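My questions will all concern the structure given below.
Missing here: one protein chain of the complex. Every other protein chain is in place.
Letters are used for the chains, namely A and B, taken in the order the chains are written, and counting of residues starts over at 1 for each.
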Amino acid sequence: MSITDLTSMGEPQVELKKEINDRLSKLQDEVSDYCYQCAKCTSGCEAHKLLELEPHKIVALLKQGLIDEMVNSDIIWTCMSCFKCRERCPQKIAPVEILFALKNLAVAGGKQVPGKYTSVLQSVLSIGLIQDAQSVTTKDMKTKTRDDLGLPPLSKPDDPAKFQAGLMKIAVEKV
Amino acid sequence: MKKKLALYTGCLMSTEQYGYELSVRESLPLLDVQLVDIAGFSCCGEPLKSVNQLLTLYLSARNLAIAEKHNLDVFAPCAMCHLALSECKQVLQNNPDMKTRINEMLAAEELTFEGNGEIVHTVDLLHDHIGIEEIAKHVKKPLKGLKFATHYGCHLIRPSEIGRPDDSEHPVKIEAIISVLGAETAKYPEKLDCCGGILQINLDESALTKSGQKLKAVQNQGFDGLVDVCPWCHKMFDARQVKAGETVAAKLNVPVFYLTQLLGLAFGVKKEKLGLDFNISPVDKLEIG
Partner (left out) sequence: MRRIGVFVCHCGINIAQNVDVEALTKYASKLDSVVVSKSYKYMCSDVGATLIKDSIKKHELDGVVIACCSPRMHEHTFREVVSDGGVNQYRLEIANIREQCSWAHSDREKATKKAKFLVRSAVAKAKLLESLETSTLEVNHDALVIGAGIAGIQASLDLANDGFKVYLVEREPSIGGRMAQLDKTFPTLDCSSCILTPKMMEVANHPNVELLTYSEVTGIEGSIGNYTVKIKKKPRYVDVEKCTGCGDCATACRLKDRINSEFNMSRGKRGAAYMPFPQAVPLKYTIDAEHCLFLTRGKCGDKPACREACDQKAINFDQKEEIVELKVGAIVVTTGYDLLDPTSMYEYGYANSPDVITTLELERLISSSGPTLGEILRPSDQQKPKSITFILCVGSRDETECTWCCRIGCMSALKHVYLLREKLGDDVEINVCYTDVRSYGKGYEEFYRTVRGMKTNMFRGRPSEVQNMGDHQKIDIFDTTTNKLFEITTDMVVLVPALLPRADAGDFARLLHLTLSGDGFFLEAHPKLRPMDTFVNGIFIAGCCQGPKDIQDTVSQASGAASRVATILSKEELEIDPLIAAVDAEVCTGCGICVEVCPYEARVLNEKTKIAEVNDALCTGCGACIAACPSNASIHKNFTKKQLLDMVDDII
């Protein structure tokens, strides 16, 4: 016996679905199976109007185990993580958290990470912050540093080597 | 009674959003809050949640562990940081296996996360811990005749399952604070709309559109300005306002303030000290301070 999605010839990825549901449980989120497709999430999705993200469809595809389809799609990277879907779901499902899981899967699977995520990651790995302290220009075109403003030195990891060692270990692990 | 808190600045505030940091450091001590700087903090991990959420949990736990080492509760003025730290605390407290796993990793830096500390944000610190009445006592120059739109920021009020500083659907604490500073606020339909900030990382055009739409709505409804409490939101509304306007074909002219800047102004602090020079939006047109 088998189930096939005839548009893609894809089959339900039962194991992967279980992995995602396990992850959701670990993070204390409801699993997707309880969704009854009221689409309240999509009605209020901040990313839907601009970028056509359909959270209820993400949940439906996960329910059916059609996961690769999503992991391979750019659509999962359109979420603004406004958390309205999670906040208002009548079945306590959190499409936003499912999207985090799918994006994590895409990264772990070696998919191209879009935009500046790679440089943000690299910055955090090397100095512990998403960027180093900037000189900022005021309205009257004066450039100021933290020092100029009398702000204390930036708080960052004191022993970068140790910090990096810790991060590198995790970077290859999953929730 | 003096309240002593570890100031967890996070990345964005301490590397470019100096207006927030300056106004926090100027105005809160006037309310008997002692901010303690601790070395060794790192990013909260929230911007990397899409890449690997374990990393987010680890980074947040690491920062909380550092504060715990100093026996201090954490003050995170950034809504994103506040959510990351709060979510980390909740997940690890409810999941002992995960806590053990993270603590094993933290051992390399001789750190341990226990989860005893409290995490506060500007809004609950001002409204719940210090209190409206106490703030009222310090108001020297009430912000008379001004009507502000408020922007809470998604991460500050949602998801409510992870305790947030204000109600997810009907937040009112910033309004209460602004009211005691002498200014007005009003409801507007777009109040809970997202700034789009997180999309700056990969879909900048859309991020700008979201901010532009919200600013346009605020401008059209006759507000004197917009007040926010998150460096990500503020960057979108303030520094990037002109660009945001271009994406939605609107000439935007909305003064945007950090709540702590208004607080300082009402307390009589000089505007230079509150970093108002760094607000790119036309804050000067309101002639306050």
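The rule is short, and it goes like this: contacts are C-beta pairs under 8 Å (C-beta built on N, C-alpha and C of every residue); 3 or more make two chains touch, one makes a residue touch a chain.
Computed from a predicted model, the values in this text were never measured in an experiment.
Student: Which one, A:13, A:42, A:78 or A:155, makes contact with the chain that was left out?
Tutor: That would be A:42, which touches the missing chain.
Student: Which of these, A:92, A:142 or A:169, touches the one chain of the complex that we don't see?
Tutor: If we include the chain that is not displayed, A:92 is the one touching it.
Student: Of B:169, B:205 or B:272, which residue touches the hidden chain?
Tutor: Touches the omitted chain: B:169.
Student: Determine which one of B:70, B:144 or B:187 touches the chain that has been left out.
Tutor: B:187
Student: Considering the whole complex, not just the chains shown, which residues of chain A touch the missing one?
Tutor: Touching the missing chain: residues 30, 34, 36-45, 48-49, 54, 56, 84, 88, 90-92.
Student: In the complete complex, the non-displayed chain touches which residues of chain B?
Tutor: 167, 169-170, 187, 189-190, 192
Rule of thumb we're sticking to: only the chains that are shown with their structure count from here on.
Student: Report, in whole Å, the distance between the mean C-alpha point of chain A and the mean C-alpha point of chain B.
Tutor: That gives a centre separation of 21 Å.
Student: Once bound in the complex, which stretches of chain A touch chain B?
Tutor: Chain A reaches chain B through residues 26-28, 46-47, 50-51, 77-78, 80-84, 86-87, 94, 100-101, 103-104, 107-108, 113-117, 120-121, 124, 128-134, 136, 138-140, 142, 144, 146, 149, 151-159, 162-163, 165-167, 169-171, 173-175.
Student: Spell out the part of chain B that touches chain A in their complex, as residue ranges.
Tutor: 9, 11-12, 14-16, 18, 21-22, 25, 37-43, 45, 47-55, 57-59, 62, 90-91, 94-95, 98, 105-106, 108-109, 154-155, 158-161, 168-169, 192-194, 196-204, 206-207, 209-210, 275, 277-280, 284
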